[in-house]
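With one protein chain removed, the remaining protein chains of the complex are shown where they sit.
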Amino acid sequence: MLSNAEQVKVGIVGGSGYTGVELLRLLSLHPLVQVKAITSRADQGKKVGVVFPNLRKFLTDLTFSSPDTAELNDCDLVFFATPHAVAHNYAANLLEKGIKVIDLSADFRIKDVDLWQKWYQTQHAAPHLLSEAVYGLVELNREQIKSARLIAVPGCYPTATTLGLLPLLANKVADLRFIADCKSGVSGAGRKANVGSLFAESSDSISAYAVSGHRHLPEIECTLSMVANNKVDLTFVPHLTPMLRGIHATLYAQINVEVNLQQLYEQYYRDEFFVDVLPQGMYPQTRNVRGSNHCQIAVCQSADGKNSVILSVIDNLVKGAAGQAVQNMNLCCGFAENTGLQQVPLLP
Amino acid sequence: MLSNAEQVKVGIVGGSGYTGVELLRLLSLHPLVQVKAITSRADQGKKVGVVFPNLRKFLTDLTFSSPDTAELNDCDLVFFATPHAVAHNYAANLLEKGIKVIDLSADFRIKDVDLWQKWYQTQHAAPHLLSEAVYGLVELNREQIKSARLIAVPGCYPTATTLGLLPLLANKVADLRFIADCKSGVSGAGRKANVGSLFAESSDSISAYAVSGHRHLPEIECTLSMVANNKVDLTFVPHLTPMLRGIHATLYAQINVEVNLQQLYEQYYRDEFFVDVLPQGMYPQTRNVRGSNHCQIAVCQSADGKNSVILSVIDNLVKGAAGQAVQNMNLCCGFAENTGLQQVPLLP
Amino acid sequence: MLSNAEQVKVGIVGGSGYTGVELLRLLSLHPLVQVKAITSRADQGKKVGVVFPNLRKFLTDLTFSSPDTAELNDCDLVFFATPHAVAHNYAANLLEKGIKVIDLSADFRIKDVDLWQKWYQTQHAAPHLLSEAVYGLVELNREQIKSARLIAVPGCYPTATTLGLLPLLANKVADLRFIADCKSGVSGAGRKANVGSLFAESSDSISAYAVSGHRHLPEIECTLSMVANNKVDLTFVPHLTPMLRGIHATLYAQINVEVNLQQLYEQYYRDEFFVDVLPQGMYPQTRNVRGSNHCQIAVCQSADGKNSVILSVIDNLVKGAAGQAVQNMNLCCGFAENTGLQQVPLLP
Partner (left out) sequence: MLSNAEQVKVGIVGGSGYTGVELLRLLSLHPLVQVKAITSRADQGKKVGVVFPNLRKFLTDLTFSSPDTAELNDCDLVFFATPHAVAHNYAANLLEKGIKVIDLSADFRIKDVDLWQKWYQTQHAAPHLLSEAVYGLVELNREQIKSARLIAVPGCYPTATTLGLLPLLANKVADLRFIADCKSGVSGAGRKANVGSLFAESSDSISAYAVSGHRHLPEIECTLSMVANNKVDLTFVPHLTPMLRGIHATLYAQINVEVNLQQLYEQYYRDEFFVDVLPQGMYPQTRNVRGSNHCQIAVCQSADGKNSVILSVIDNLVKGAAGQAVQNMNLCCGFAENTGLQQVPLLP
């Protein structure tokens, strides 16, 4: 382990939610990182282990502080694990001080400020930063991330969906009309007191929601269209599933050239540490990646080759949030990409 | 079915919680009841089927009204499915109008007003009614219930625990020091937005709570001591269990006479429709009574006869709340005790 | 209630699985039915309440018998709740004796014997009965069912999917290429000891299975093609979901005429007791129909009218199996269609 002086000093803004505790879980054992500050208006003054009892034996010196304190200024890098429409107010100030910003919220994911403002119903406070912000899907933007100052970590649904469709788009083998039928664990709804997320409301039942339009839809469409260099049409239906973690994206595409998709996917992700294309006939379960930064993908092609079903699973809190944020941090800090991210998935 | 004129007209105050929807489920098919009014400050003006989509095809004319409207005055009987410390403000007024009151909250369960005020931290508004109120554990107070105007329906933990211990106390075969280790489904926490009841907080985990003192402790101790005609000492530890419904009470008692407990329990509950003493060696699961008003009890006695473990399971929302309320209503309205309460438990 | 003499006498073959216990739950309170016999090779000699402890207070005289005993011959109607490829061996013999047969397995669902034999890898023992057998989707074949001797109850996935797509096909408003992304509770896998259905394998996780071809695919395609009077192309992906009961079918269709789907669905199912088209903007949860014979359907149409997403939920053991079987029995015995099927869904 490095001496304290050599470690990167990081801060976390808004650390009392599920992406916050997951960042702490990953960073507490990261050999090249020192967590200097974590803020939370609701929990300020409390030890981390009081709010999150799984962390009682880790980061024992860390106490939630007010987001207004100056501790963030001593950091080399700050994560925002805040709800949407917070980070855009603070990013510019931190960047000016030479502090890198990795935002896990949606504030810098969409380049088109009008589109963002339409979906998030807020005036964007830092539109001048949108062009600089790098969309932190490492498997797509690895080189730009290495030199980025401001990174927008993709949403959970966009990560699972985009990783599942990228090989089709990059190889131009499919029609540009896709269906993404996605199933998410309830932790995706956050650690907010709300009736719909109660155990007694969401256990032992499944339901679709936001069918007429979910905020992740424009994010996915923008990325896919950018890769395709053409407008992509996506029907996206998210489902609330009675499990803690995990996203299972079931993706439907029409293939319009003769191609062996299994080979194409294996080839495309050959060098990726975190993307695992399963052998023909094996289907992923979300638990296969529980607690890890991995994405498992299966490719199913009809006998005539024209219909395809792509299955893509991630842990929404890791590859879909905190783990992907750390993966981005590793790159922009010059560390090996998988440093601190080698957790074995927890099964059962 | 009776004509409308012959049915009992009932109202429900505070119908937007889980005991409310469960009362509606049971009453919607009750042949001798007509639900005339249901109140809810939060949901007033909404159709019942909008708030509770399982009821869309039932009680289709029923709309939540304000608790201040006069509709309750047209009822023969009013259920309070409100949080604690509401019914005590309204009961006297209804009783004066000749309307019977069945309170599912704790307001009239404890005879000692000081004890009640200590545990509920509220000034009791109708202490003069406490002596009249009948504790609605039918298996204990059947005759009094038949002529009661004001009934206090027992809590869920008290029902499972008391039914499990009654035969020991009534037959004076055990020491008066008991342990009740109780496990409850999360619906017991109610339909309130609160972080601890979120799926992501309570799923796939179990925990004890309120070990130093739960409000149901004095209620159970009062009933048991009354039956024993002596002070009973109870250690009561409730646990939040990752399931929707159900209470499993594991009860520990020291037997101080030579007795065959299996026979004693079978004899004691021989004529009870809703209490089922399982044969030797068979243990209950909470799902065995899911959705029904039944209580299943198993009796385990050590080889030397001195240690005993009693297992008692109920559905917390039925025998532990709404079903027991209907059972009380049937008696005080002169109906057969199990009218409208013959649902077969849902397994699996 | 009728006197015993007036009730229909029914038998159940293969009653120790989940459709068996569900038939018993529904029939035990059916006012016009007397369950005379239930067979199970594994459990013969055991009381029903020993195998299924939820039934201890119901059908108390009923004991599992060997399938070889003559008791079935005294019945007016026999249900087969057996695995596939059992009923086809016994149906002819019962029909000859004037006993009606309602088969919950797949043996008589597909008219094309070669197609059946390909998917079920068995020689069909009664191909001459295939043309007579009526496919028991009541909302499609009500009149034929009334006079049927042999009824093939649809599978769970086919029921949810077909009810969801029928209005589109009957009105010829959609392209004949559909996607059915279906999520099923684990009870759909049956009460067989198998590693994949263990709690520790299937809890807190979701996964697709049988993507390359599920036995319900030809059944659905046959029905839809028959209604469309044209070959329908269906991509069908089932998912194992960590819940006890329920099927959620998410159906994707392209609309090719100008039409208001909401109105079209409401109109189509206007007179159906068990199909409930939800108002615009309300989405179903599987728990809304838990334990009941209802199907809830929501219709989502894109702004330009061309894309549609249909959500259809049922309880796989009720409308997807035992409840639908009873609905069929009611019709072919001349009873009101919903007799004994008015259970209110259990929520939470």
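Order of writing sets the labels: A, B and C. Residues in every chain begin at 1.
Just so it is clear, a contact is a pair of C-beta atoms (placed from the backbone, for glycine too) under 8 Å apart; a residue touches a chain by one contact, two chains touch by 3 or more.
All values reported here derive from a predicted model rather than from experimental measurement.
Across the entire complex, contacts from the unshown chain go to A, B, C.
Of the candidate positions B:83, B:190 or B:242, contact with the hidden chain is made by B:242.
Checked against the full complex, the candidates A:41, A:56 or A:128 give a single residue touching the omitted chain, namely A:56. Only one of A:69, A:123, A:230 or A:342 touches the chain withheld from this view, namely A:342.
Residue-level contact of chain A with the missing chain is found at 18, 21, 25, 28-29, 52-58, 187, 203-204, 244-245, 273, 276, 278, 282, 284-285, 287-292, 294, 296, 342-348.
Contact between chain C and the unshown chain involves residues 18, 185-187, 189, 191-195, 197-204, 242-244.
Taking the whole complex into account, chain B touches the unshown chain at residues 179, 181, 183, 185, 200-201, 203-209, 211-212, 235, 237, 239, 241-246, 248, 250, 252, 281, 283-287, 290, 298, 300, 302, 307, 309, 311, 313, 348.
Operating definition for what follows: only the chains that are shown with their structure count from here on.
With each centre defined as the average position of its C-alpha atoms, the distance from chain A to chain B rounds to 45 Å. Chain B and chain C have Cα centroids separated by 36 Å.
Among all residues of chain B, those that touch two or more other chains are 18, 187, 203-204, 244.
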